[in-house]
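Quick one: the structure is below, and I'll ask about it shortly.
Heads up, one of the protein chains got dropped from this complex, but the rest are sitting where they should.
Each chain gets a letter, A, B and C, in the order it is written, and its residues are counted from 1.
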Amino acid sequence: MARDIFRRLVRWEGLLLAILAVIVVVTGIAVPGYLNPQNQINLLELSIEKAIVVLAMTFVIVSGEIDLSIASVMGLSAVLVAWLKEQGVPVEVGIIAALLVGALCGLFNGYWVAVIGLPSLAVTLAGLIGYRGAALLLVGDRSIGGFPEWFNRLGQQPLLGPFPLALMVFAVLLVGATVLLQFSGFGRYAYVVGSSPEVARFSGVRVRRVKLAVFAMSGVVSAFAGVLLLARLGAVRGSTAEGFELDIITMVLLGGVSIFGGSGTMAGVILSILVVLNLRNGLALANATGNTQAGVIGALLILSVLVPNLVAAARSRLGRGGSAEAAVIPKLSDL
Amino acid sequence: MTLLLRRVRPEQVRELTLVFILVAVVAFFATQIPNYLAWQTFTDISTGLAIIAVAAVGQTLVVLTRNIDLSIGSVVGLVAYFVGTLLAGTPGMPAPAAFGIAIAMGGALGAVNGVIVAFGRVPAVVATLGTLAIYRVALVELSGAKTVTTDSLPAWLLNLPRMSVVSLGQLDVRPLVLLALAVVIVFQLVLSYLPYGRRLFAIGSNPDAARVAGLPVERDVFVAFLLSGALAGLAGFLFLVRFGNITVVAGQGLELQVVAAVVVGGVNIFGGSGSIVGALAGATLINVLQQSLIRWPAVSAFAQDAILGLLILLAVASDKVILGRLRTIWVQARRRDEERAAATAAEQATHGA
Amino acid sequence: MALQAGEIHALLGENGAGKSTLIKIMTGVVQPDGGDVFVDGRQVRVGSALEAQALGIAAVYQEPMIFPDLSVAENIFISHRDRGRIVDRGAMRRDAEAVLDRLGVRLDVGEPARGLTVAAQQTVEIAKALSLRVRVLIMDEPTASLSAHEVRRLFGIVKALRGEGVAILFISHRMEDVFQIADRVTVLRDGRWISTRPRSEVTPASAIRDMVGRTMGDFFRRTPTRPGDVVLEVRGLAREGVFAGVSFTLRAGEVLGLAGLVGARRTDVGLALFGIAPADAGEVLVDSRPVTIRSPQDALRVGIAYTTEDRRQLGLVFPLSIAANVTLPTLRRYLSRFGLVRRAAEDAVAQGFKERLSIRAPSVRTAAGSLSGGNQQKVVLSKWLNTRPRVFILDEPTRGLDVGAKAEVHQIIDELAHDGIAVILISSELPEVLAMSDRILVMREGRQMAVFDSAEATQERVLAAAMGQLATPAVVV
Partner (left out) sequence: MRIKHSTSLSLLAGLALVASACGGPAAAPSQSPTQAAATPTQAAATATAGGVAKATPGQSVKMMLLPKFLGILPFAQANKGAGDAAAELKNSTALAFVGPTADNSVQGQIEFMTNAATQGYKVVMISNNAGDQIAPAATAAQAAGVKVVAWDSPIPSAKGENLFVAQVDFNEMGKVMADMALSIMGADGGKFAILSASPDAANQNAWIKALNDALKDPKYAKVQLVDTVYGNDQSERSYTQAQALVAKYPDLKVIMAPTTVGIAAAAKAMQDGKMCDKVKVSGLGLPSEMVSYTINGCAPQFALWSFVDLGYLTYYTSYMLATGAIKGTEGEQFEAGRMGTFKITKDPTRSAGLRVLMGPFKIYDKTNVEAEAK
């Protein structure tokens, strides 16, 4: 059974890898400019903030919760930096304040979920509305721009070779998140808490503390991503980053992380990010509208689970009996 | 009081705590907003609520089975647009036909979700996140950038939201509200008294056990999605009736409002427990908060969302606290009863001896 | 294998012998690879659970398949098709109470099943099977969670059903149950049929021989140990509305049995000592120092470990590997300076336990959920042994285990005592408690009724105390 699960896991990530390969090859042949290195950097850079938050969201979902407030925290942190700048606070200080506020937002969510025991969907939905509201409270109907040159340059110009800062930050965070989730004690706790919170409690795991930490992390990372977004866009409004949450959750789920917690791997999530971004870029370069892009990604999301399931069902019907269990819902293998 | 406590367990009256919170909210705003307790406010809020409530009923059915339907907003938009276009093209179409088409189309879209989830074994979040996008795409492509305008719609449809079914002095009860209320009552009865309804609870409570017990899990889940779609279709029809102008963004974001209503209404997002009445109470609470905030002179347009987020959180939290307290009181009352009964029994035993 | 109307047919076999698969085939949950099923001489294909129901086949599973959110009454009647189109709650309650009455059980049929104990949940399962018009009733370990009193009641019902012409397939690891009730005995081993004989031709020894393919010794006996110092002292422990007045002392190397009927609240005492549902009155002293236990972390700090009775829900993280499960409570010990898990160290310690407790698994990286019940229980024991407890509370450690696995667990308990660990053994199986314990604390409805020394404890005395037939609670400390 373990080997079975392992096979399934490999199959899921293998599937994503195959999809990615097909996208890259087909688009590479059919769409001029796609394989251009600058384009490859562009396609990552254009969604790098989402990709960064995807990493944190993976922890939240693995631990059996959900955080819908991330996009609002991103917006709030970006707005906060700008608002503080207007009040004469240096941007450097503003960034630190934004990160702190992000952590507070996360802890606030975590408090109601982990300590009081409210469903995270309800709590973070309130956060989605409330934190966005706080951002609106600060900027109202204005747009704030005019940041120091160094700040804009960090967000908009390549820093090292052709790579902008955000890309390098993402690379570092990626490695960090992978190590943290797959190899650290904290990651182990996240899986355990998501898989069976009661077993965790009966094993002396501080479930509350783990959940609080996961939410705090989600808050800080979102705030950080918000600052990066601000640097890239050079201006901020009350609506900045609005609606990002669905894209982010989509990427996590396509990566094979179960919405019920306790399963999924960082490798799957990374592949999922690459699949979504490459697909979207390839379609855009082929002059597909945003509408078509959304539709194709929606269909991919369904088909990537549906088709293997149907194949497995057909195979089990043809071959010997056995369970028609969903084939590719990946489970956690030997951790 | 104790008699009541003995017969009714707190879970059965959990909606009452929401009603209590709702009353508190209304009482608060009545002190803050001049002319708040007017029938006009009631008419405004109740009519707006009708659409969310109908969609929330469908969502409840799905959530009870430990699934979720995120495609609702797109279904509402797509149906509203499609039926609107149809009516604009054939003005002679009778009202029941339009009504039926809306429900049938919603049902078909829901059935697609149902097939993918129940028979294709795709997790509901994944499946309906996908169809959320796909149905919206269909709407944009279908529309050819044309808007359904009130002008093109038949008169009976335009008059519908202005009609009063019951008119007592200033109180107008709109047909939309009555329809929504009927839907709520019917489905509450379905959940309480039909075997199908009870099975939905069973499936969400323990899917494995449901399979072992021989319940038609796949079929029931499929039907839940179908109903959710059909009710979203009905909501789409109401949307068309109420707003008349239907663009490609119609109903966008509605799914979050509906999920919020259901969760605030005490339906367990992991299935197995909850009620339609609860979902209605949740929808009402959120709607009343929203509508009251935009009527509150003391609060600027920019502060409303910040307050709304906080109030929703407080509502959910106090619901939990009140319910927990009730449960404790109930358990204690029960225990006292039992002890008393035991004492009486013992006494009788000694007398008998 | 043939099952006749009006017979009680026992099915024996070690875990993994294929009993569960057989049940699943008969109830239509899985499809057979080959072979045929006949009902009333007609070949049938049990394609689904529904078809099984139509054929009059019902099963009571070892792990209760209940719906936690539904009420007891609804759990009993959820799969009924003959109760009309509309649910009549009043009638359902009455009928549920009637069925439970037949079982001699009193439950609040309106209460959600979530709050029931495992035993009560199993009772509901049996009631559910009874309420269907069964022709073939399969019972997988129905007595595992019942106390002697309830077992007797159950057997009465089973016999009554037999009288009504129902064929009963009875699966149990408890030899005494089998010999008390079965008409015929079939033994499976490694998925194969070994033998079917009338009970009169079977002896426990021959049955066990057939099951394990070798001869085994008698029921386990403790090897004597010399108790050490007092490790745990409990004075007047209470939790409001649950239990009260629990007092005892426990020495190193001693096994204290906690006996009682269902509802005696033994598990709650365990949960209180482990900090899951903390006590609100009384004193706990470890090594003569008073301690406060408000959480499992507190308990672990003072060296108290607890294995739950609900292994399936609360014992293990199934998707995780054996090694990860073993180190879960002690993960901190296996972290490097940077907070990373030292897999090698983790595997090594798990490997150690694997060998010491002979856990049968391909490797310590195998998912815990894929193991058999006995091996799962050994992983649970390893997990807690690795915390190096001073006091080890074992709640129903052998429930649902086959004879071989059971004996191994008993062996382990004995070794624990020898290693100077103070053991509290909570068990519904009276012979087990009697055989394993140095002293036995008997509870009834949350009250401590008596404490017996193993020398003075007999099945009758313990049972009498558990049923409240002692004139005054005799507290012998």
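Rule of thumb we're sticking to: a residue touches a chain if its C-beta (ideal position, glycine included) is under 8 Å from a C-beta of that chain, and two chains touch if they have at least 3 such contacts.
Computed from a prediction, not measured in an experiment: that's the story for all the values here.
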item	value
Where the missing chain makes contact, among the chains that are shown	A, B
Residue of B:20, B:193 or B:302 in touch with the missing chain, whole complex considered	B:302
Touch with the omitted chain, as defined above, among B:68, B:98, B:140 or B:316	B:140
Given A:77, A:124, A:196 or A:240, the one touching the chain that is not displayed	A:240
Interface residues of subunit B (partner: the chain not displayed)	33, 35, 38, 40-41, 44, 48, 136, 139-140, 143-147, 149-151, 158, 161-162, 239, 242-254, 290-291, 294-295, 297, 301-302
Absent-chain interface as seen on subunit A, which is shown	33-34, 36, 38-39, 42, 46-47, 136, 139-146, 152, 155-156, 232-240, 242-244, 247, 280-281, 284-285, 287-291, 294
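What we mean here is this: only the chains that are shown with their structure count from here on.
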item	value
Pair exhibiting more inter-chain C-beta contacts, B-C or A-C	A-C
Most distant chain from subunit A, judged by the mean position of its C-alpha atoms	C
Subunit A-subunit B separation of Cα centroids, rounded to whole Å	30
Per-residue multi-chain contacts in subunit C, two or more chains	none
Footprint of subunit A on subunit B - complex, ascending	116, 120-123, 125-127, 129-134, 136-138, 140-141, 256, 259-260, 263-264, 268-270, 302-310, 312-313, 316-317, 320
Subunit B residues touching subunit C - in the complex, by the definition given at the top	9, 11, 192-195, 197-199, 201-202, 204-206, 208-216, 268, 271-273, 331-332, 335
Residue ranges of subunit C in contact with subunit B within the complex	27-29, 48-50, 52-53, 59, 61, 65-70, 74, 78-79, 81, 83, 85-87, 89, 110-112, 128, 241
